[in-house]
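One protein chain is absent from this view; the other protein chains keep their places.
Our next item is subunit A:
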Amino acid sequence: MTTTVSTERGSVAAPVKRAFREALYAGLISFGMFVLIVGLKTDQNIRNELVLEPRWGLLAIVVALTMFGRFAYVAWLQPFMARQKLADTVTGLMPASVTSRFFRLPYFIAALVIMVALYVVSGSLDGWLGAELAGYARFLRALALIYALASVFYYYRAFIHDHFSALGITVMIVYPVFVVLTLALLTGSMAGGFQGSLKWVDNFGIQILIYVMLAWGLNIVVGLAGLLDLGYVAFYAVGAYAYALLGTHYGLSFWILLPAAGCMAAFWGIILGFPVLRLRGDYLAIVTLAFGEIIRMVLINWRVVTNGSAGISGIPKVSFFGLISFDVSAPNYISKVFDIAQSGAYYKIFLYYLILALALLTAFVTVRLRRMPVGRAWEALREDEIACRSLGINTTTTKLTAFATGAMFGGFAGSFFAARQGFVSPESFVFLESAIILAIVVLGGMGSLVGIAVAAAVMIGGTEILRELDFLKVVFGPDFTPELYRMLLFGVAMVVVMVWKPRGFVSNREPTAFLKERKAVSGSFTKEGHG
């Protein structure tokens, strides 16, 4: 009896004791790391001299937060998670017992009420509460919205899981309509709805979809064929400049230049492919990295053609197959054709659907190709090149088709990018872009279209949302610019995903072939195979 009690106490006391020790270590490490980065700041004084400005208070806060975080993790979270591991893990993200306690109907209703109430009075918040408290109120509103959405996702998780692709496509299709209608309701006029939708459709919708498309294109090279390409942005640049140059000089339409840009990018994909045929892994990565930089250097230095770092501006807009123009001066400008108020939002919404169609085309082609001999050969190539050859697969053409197909979609995305911006310069095609696209592919899970789309939405949407978090200025002072921290977001996301799911967000590979009787046979036997 006594022994059981003492062991019980021992097991409770041990993590707390350990937590103190580990918190101390974490504090020491963070002090060592941040003493120079956070604790000291270089500044200029009035006489233009460089002075060191100590920030010991901030350093103390950072260290204290680290210590507390470590303590909480070791003392409470770790034992809690260990207990939960025994509980139901079927739901995937979190054990059902935790989440069902977190997502309750009364909380959901409360969140909904808070959200709606704060949205209704949002115009007069500043007047009532003052700027600072209004900032917090908006933060609360955002949290309530996130909670309400998460609750809905949680309640319908089984349905969402089963119909994820269809739901995702539906959401993407109705997104601009939803945004416009919601904003029209809030502002009380259709024109206001269109005007307000600019930011949501352009910064979020189009921006995310461009990266979804790029990542899906790169996925063909990296995820399916297993060829690590660090210079993918080069093909994006080729597509963008192809449209920019041919469009401005020859006045050709987007619809002619889109396939042309794709072909040109594919051609450069093959040009890159030839010298790297014999390379794999790290060596391939270095050469493709160099290729990306070469293209950028050419764009900067070949001034006669590319106009160097100044870039090319005045790139023509896309028209709706020549029928409807989005150029205000054109006789068939959209608001003249339909007799509606002028707005830049129509063009953005049109571009949104254009990039959505292009992205879905990429996905469709990828899905179809995976079931065809060339797609199967790509995947086999990723798995084992020698086995491929001994099965009669020409690995040269297989690699080149992978490079060319991936590059082609990069080119499509590039020409879309040029049309959307109306301006291209080498600035847009730096290595960081390649790295971001590759990071999205890796985070999403190589080869998984759904995972990659989710990763792109989270990463690119996340960085865009950082621009919206103005209330953080209330907390960290007016100099605080949240968008500077977007790379931190990438870093954190990468660490979290790599710890939690080392093979990416969606790591399981969907088989492409089944026999007729598969359900009856496989289900039982695959389970047995795990034993």
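We take it that a residue touches a chain if its C-beta (ideal position, glycine included) is under 8 Å from a C-beta of that chain, and two chains touch if they have at least 3 such contacts; residues count from 1.
One rule holds in what follows: contacts and distances are computed from a predicted model.
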{"item": "UniProt protein name of the chain not shown, from \"Thiolase family protein\", \"Vanillate monooxygenase\", \"ABC transporter ATP-binding protein\" or \"Dihydropteroate synthase\"", "value": "\"ABC transporter ATP-binding protein\""}
{"item": "Residue of A:105, A:386 or A:499 touching the missing chain in the full complex", "value": "A:386"}
{"item": "Touch criterion as defined above, residue of A:55, A:199 or A:509 at the omitted chain", "value": "A:509"}
{"item": "On subunit A, residues whose C-beta touches the chain left out of the figure", "value": "373, 376-377, 379-380, 383-384, 386-395, 509, 511-515, 518, 521-522, 525-526, 529"}
